[in-house]
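One chain of protein is taken out of this complex; the other chains stay put.
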């Protein structure tokens, strides 16, 4: 893929009886400078209308016709939605929900990832597609399934989960220890006694909950590999699968060696809350996607207009489509792609925004906005492939998140792991300083600064890596709720942060207070009162320097912000969650100290660099621009 | 029924062991000028205590005794609640809920409308009642079942639904096209693959959802006809079935040719919010009931005091019982009837208001209020049968409502179809101008003005009717979200409002913005800023005159209110939902222009005419009056 892609999901299978509309599509695509179409995402019923009766001819015609008109194809495997004949004949392919009910047919993303029959049928259709189109010059990329997600509680999945547990824990005695089953007499006599954690099952065993979530990722990934294997019989084209932002159900980092290109579906809720915040969190998601493989990614879906599944879906105001498109490119996307090219006439997404409206012509505001982005992409096609190599990593770790989100602790109303990460991200984003969003498995050694908010779980080896990072001169920023449990969610004994991180930070965190949603404490930093929320740890310095102390409650005067020299490096510790202004001051100083440069801008404007291009996002005027600029 | 009815639900079957109470009832009924009792609504277990063991003697005694005392009977078929022996012996009679569970016995309104056994047992008891009482001079009306409603998801209903679909769509190919099943690979190979839309089924197919709702109405109506058929074997007395306001589950207009008299149960939530608004929505429901058959109806249930099933049930303040009773009469009711005559001692409605309290005497405030209404009805008995023939119709269409309420669009928090209708209704109601609440099947030709808010769905023939109406000189008021889908919820192509309505309104609606709940735009009308909410369409005039333009957002200056001459008539288009004051001004002018007269009143007072009587509802003093007055 040598250039920036402009295109999106195209569903000609809905319009095969309307050749006039298919012909109009080509003309309109050219008018909008479209160069890529994603085909077949939900086309199984059209490709195999009855079992074994494959109808690939219409697809070939479409691919060829697009290609003749200069438009390449991203070809999907159709496993995201199964045809009714399959659901009817093979009930085992249908998912069983948490309540033990087998799903009816219909909807989508509701198949069992374990089902041998489903795997067999998916392989068969994938092979057919790969055989026919796997070497077609128009096909640039395989789009494996769609938005993988969900869980199945059928007996096949239960058995597979038990095998997975046996493989991990080896003996039931090990598992009993790891999950602390002596609590509430939960001791298992055999793996066969274990069930997935459902509402009427044993929520209380956090080890079980975590292992189930790991299993779900592994089983989904295994299904994905199974799909790719079928494709690979006939095709060497690269593969992707489309991710969904910070989706809680899967650990996307685990997919990095299986897929060739990361892609994701980006649907910010424009104009429903503060647009700067919306852009910040969207940028953080872009950075996550870039960080998974440390290479450019594809924004493979986005809406040119509104969605139709959010509580309120507002129109993109003028300028916002260009702004959101350039934002993606600035953070590492090599594409601007849409769901969807043309609105369907019926069914649940008929009012989802599209390049071509039910109206059908190019006179619409939305079409013109899309065409303008198409032109802009042609102007900056050199951007394609440009990498971003930040000096800073913020740790976002899915397993840590799962542990925090299922934790029964002092703030069951919300521990706010993701929000706490974006506090730190925002300060750097506003300065236009690039950041990787990495998990604990990443190599810290290339970074100057590692920020690890709420690193509650320390899996084996992570403490050593962090320790070495600081010892060798790195700067580490940690917070409350660090180093409390191992990978099985077993608490470390002997004081937090555990496993030697206490030494790195130079402190012992004895207790943690929970603040009510409307409650604030504060501490002084650079002479200003900095408000904080959520949690307030009561910390004893063991060598660390106290930079700020609480001003309220019975722990007023106790340390809230500490700094510790460790080896050649420095570790900062925030015992509470500060509001935005603190991070702005703190990271301004720290990046200056480290010689990491951003951009000086007026408030409401964000500038950032990718390759030789500098992007300007102006939220005051809702406009955006990109220019080549010397470093 | 030659006079105004005063009476209500009477359950002597609960007191058969208390002859003293039954005797007291007669005395008290006379004291309250009661002339009609509704008997047997939930008496199945008393009428047929074991299968085939009919005990109708007690009922005969009651009917005769009432009749001897000048009180006629409305006789109910008892199908609203089945006896336990039936539920136990014939499980198929019990409804299956959305989760696939067969309901236990108990409760009410929970039988399967398809079940052959249930139909057989209902026929049998209905026939027995008709045979015994069908020609009794005391019996004036049959009350078929009670508050029909609900859905059943059993296999019998599934099969019946598939037959219904086959009958409608003929081939599975037709159905696939109509429901746009190519989306998400939902293509059906046969009717047998289709299931009703349940939570774990395919909500996404709006065609399926709409057809299911149509089926539920048809199946319920078929059950109702089945009940009437049994009654008709022995009785020619008129039939009714009691409706529930704007109940979403059934299209009541479909019942108009099956029942002889429309009746409904009216339970406004007095004093829990603004009483004028409560009265306005209640009046709109009265008008709906009158419009179904274009003839007077019965308010067959209401409470003389409080309910016991609302979150908060307040006492009716002094004056309110007379006011609510006269309001019903003013809008076309030929009765004031109560649920219930006497409070039961036990079970779930024992604290529901009644004419006779647990106290048992006539000394109560409630009893005296009821007696005063009884006297008033005697004074104005000439009112009975007086028709109301408005010049104005507001279109309320159940199928359109279902489509809007299940729509996945830009305001999933609420498209507010019913509220939007009441915006228009209120302005006319405040002026005392009578209005029909009609659906799209009605004949528009007799009206001067047709108001059609949010006419999203255009079933076949409707566009032509509206077009002809305007062409021939009618005035049409339409709004945003008009003419977007056909009867299968398939979007029209080529621009909204579709199917030629764009020509009638003289415009093209390109896009629609959704406003957040607390968000307002506004437009100028007659020099005043008129605030608007919910939706704001971006409209291009194609011949229409612009009467008002938006003042805010990027579409400031774009048309918000337009007027178009079409043939001999005029079509107005509101691109957004205005607040109350606009409709007040707009309809004051428009009705003046059309020569439609209302009443000049002080704020908080509503006057209206029915026949030779003028009713005055005074919300400032919570009082009401009715007088004969020349037109």
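A and B are the chain letters, set down in written order, and residue numbers restart from 1 in every chain.
The definition used in the following text is that a residue touches a chain if its C-beta (ideal position, glycine included) is under 8 Å from a C-beta of that chain, and two chains touch if they have at least 3 such contacts.
Source: prediction; values computed, not measured.
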Residue of B:43, B:284, B:428 or B:574 touching the missing chain in the full complex: B:43
Chain not shown: contacting residue from B:233, B:350 or B:627: B:350
Full-complex contact with the absent chain, from A:495, A:541 or A:567: A:495
Missing-chain contacts mapped onto subunit B: 11, 13-14, 42-46, 49-50, 78, 81-85, 87-88, 97, 99, 101, 103-108, 272, 305-306, 308-315, 317-318, 343-351, 357-360, 364-366
Subunit A residues touching the omitted chain (full complex): 99-100, 178-189, 192-193, 195, 198, 200-207, 407-413, 488-496, 508, 510-516, 538, 553-554
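To be clear about the criterion, only the chains that are shown with their structure count from here on.
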Mean-CA-position distance for subunit B and subunit A (Å): 48
